[in-house]
Structure formats: C-alpha cells, structure tokens
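The excerpt is restricted to a subset of chains, each kept in its original location.
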Amino acid sequence: MELARSLEALLFISGEPVARKDILRLLACDTKTLDEAIIKLSEDLQTRGIRVLQHEDTITLATAPENSEIVEKITREQLEGDLSRSALETLAIILWKGKVSRSGIDYIRGVNSAFALRALLIRGLVERSQDEKDARVYIYRPTIDVLKFLGITSLKDLPEIETLSSQMKEYD
Amino acid sequence: MVYHVRVKEFDGPLELLLGLIETRKLSINEISLGSVTEEYFQYLETLKQEMGETYHKEIAAFLVIAATLMLVKSRSLLPGFSITLEEASDIKELEDRLKTYKLVKDAALLLGARFKNRNSLYTRAPFVAVAPSFLPPSKPLDLSRLLGILKSVLETIPVKQELPQKTVIKLISIEEKIKELERRIADGIVKTFEDFVGDKKEKYDVIVSFLAMLELVKLGTIAAEQSLPFHGIQIEHGTRS
C-alpha cells in the first residue's frame, strides 16, 4: 500500500509526534484511508526494529521496546565523550561570533558543518533559533551552560574578542 | 586580418582544445591536434588582451600544452622533422589527457542532469527522541585551546583578490608576424630565427614567431635549416620557380 510507505517516510523524517490533521493535509487523504494506512504500517512493523506509536491525536515512530538496551548504549556513547575537532572548530566560531548562521560557519570552515552542529546542539553546547529576516535560516548561539562551563559570564570575556569578531564580521 | 575570437569562459587548456576539436567534429588524434593549433594560439592572444597583467599567471597552464602543440604542428608541416622519444610521449600524453577529459566532461553533464531531476533521500535528525540536557565533554574546554583552533581556522579562509585593472598590450597576431617575417627576410634583415625573435623574452612571442616561420616554410616562401638540434635556425628566401 502506497500510502503506508509515504506515512512511514513522513513519520521517519519528522522525528517528533505528528498530528493526524497535519498528516491528512500532507498526504492529501481522508480519515478512513489514513486509518487503513496506520493499520497497514503497524502490521508491517510488527517484526521490525521500530514501531508506530499513537497517542491522543498524534502519531510517531519509535524504536521497539526489545531494543531499548542497544538504543541506550549508543545514545550514551554518542552524547558523552570528547568533542571532535570539527565540533570544536564550530563551537569556537559560534562563541567568538556570538551568533551565526549555518552557511556563515560553513564558509569560515570551508567544509560542511551539519554533523558538527548537530553534535553541539544535542549536547546543549549551542542553541538555535529562526532568523528574524528569513524563517528558513537557523541562527546558532552559545548556551548559557557552555559559558558557565568555560568560566566566563559574558562573550565579552573571551580572549581577543574584538580583533577576532571583526575579522569574522563579513561572514554572517 | 584581426581575429576577434569571443572569449568564451574556457576553464583551462584541455577544455579549450577539446572545444576546438569538437567544434570541427574531429576525433582526438595527432592530426586534429595539429589542425587546431593555430586557433589555440589565437585564443591565447585574445586571452592576453582580455586579461592584461594577470595574463602571465593564468597562461602558464596553457603554455605547457602550447609547447606540445608546437611539436605536433612542426611535425605536420616539416617533412623529416624528427622528434625524440620523450617528445613523442608528450604528444601521446596530451592525446590521452584529452580523451580522459572528454569522458569526465560527458559524465559531468549526465551527473548535472541527474542533479536536476533528483529524488533526494533524507535522513533523520540524530537522537531527536532524546530530551536535550547539558552534556559537556569529559575533559574541560580550555579557552586558550579554543582560541588556537579558531585562529588556525581563520587562516584557511581564502583571501578575496581584487581584479587588477586591465592594461592594453600591443599584440601581434600570427598573420601580422608572417607578413613582418616575410618582409624582413626579403630585405635581408633577418638571416636566422634568432634575429627575428630578437631579445624578446616572452615564451609566447617566440612561439608565435616560430609558428609564423613554419607557415612560411609550408608556403614555400622561405627555407629553414637547422644543422643540429638546439642550434640556430638559418632562414633564406625560398626559390619559387
């Protein structure tokens, strides 16, 4: 069933629970067809590593309970431990710039920083918000936690902040 | 006749050569290389005019291949012109590079079409199900280390270069050079190739002069003789009987 596949891709990519009404709109189908697709997908996933979860009016995919041990193991490993060189470079740029878009970071580093940014985000070292000028663009900032961890109270306390931030001025 | 070859944006000498060969619907071999040599040099002239001062920097890659083309041209024009094994392998290497480049260019076109009509795949954000919390690295983050890392990153940003002002350089095309050479030989001013080139240091001028000489030899206007490799080339007015 075609729709069950589209539903799976949709739930897979969104990560968080999706409201039924949003799914109806995105897949352009009616309630009855959606219900059938949910049943079909749940059956397909019966013997798989992931499951369909329904809660109130939302639907999401999650790992099957019998795999919880392995899931905890990889999460712990990935979220603890040291930062990679590219994560450190990205963090340094965000700190000394104060706020910067993904493309600004990419330009300064000369390489794609998507993985590095995600690592910093999920570890709570940086946070992001939508750009006021362009909602499709995210702006990255250091978190208060990371400043505390570095032992500074404000970005002004960073060494050579004026020279370095003016050197990076054109790359927003 | 002054050529106004439109300077299309050719990325480099291989692309230029391939373009010239393909426009004439030729296949890649020594004969077709010889037949586009002149156009290749005309393009370099145009490039020289357009680029002014930056010419020397940009032209280096073009000149290496120009030298090989000269060999090809000489061989096609001068019967009995023998080349060393190394020179023969230079010609073969150029042919092979052109064939390789053609295949790459074709593959790039197909890849471009695929990019346009792609149905991309998407991955999930990592660990989205995990509630965010502050998870600093196990070792303390050292500000001076971060500072060092930032500085080394900033060093790698390419410097934006200002385009220099174009300067007008008086250029002599191969045809002009042919006329000049013919006149000076007839007047008895020029007896050797070295006389003709004079003390011009630019490789490009030497090459254009040499091509002009070859053309005249081909037409039978002059006769040229070189007793030993790397020795002077004697030129005399051809006997057109």
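Annotations for the structure displayed:
To keep things simple, chains are lettered A and B as they appear, and every chain counts its residues starting from 1.
Definition applied: a contact is a pair of C-beta atoms (placed from the backbone, for glycine too) under 8 Å apart; a residue touches a chain by one contact, two chains touch by 3 or more.
Computed from a predicted model, the values in this text were never measured in an experiment.
Only one copy of each distinct protein chain is displayed here, while the full complex in this structure file has the stoichiometry A x2, B x1.
Operating definition for what follows: only the chains that are shown with their structure count from here on.
Rounded to whole angstrom units, the spacing between the C-alpha centres of chain A and chain B is 48. Considering their complex, residues 12-13, 15-16, 62-63, 75, 78-83, 85, 88-89, 91-93, 95-96, 107-110, 118, 121-125, 143, 145-146, 149-152, 158-160, 164, 167-168, 171 of chain A touch chain B. Contact residues of chain B toward chain A in the complex are 122, 124-130, 132-141, 143-147, 149-151, 153-154, 156-158.
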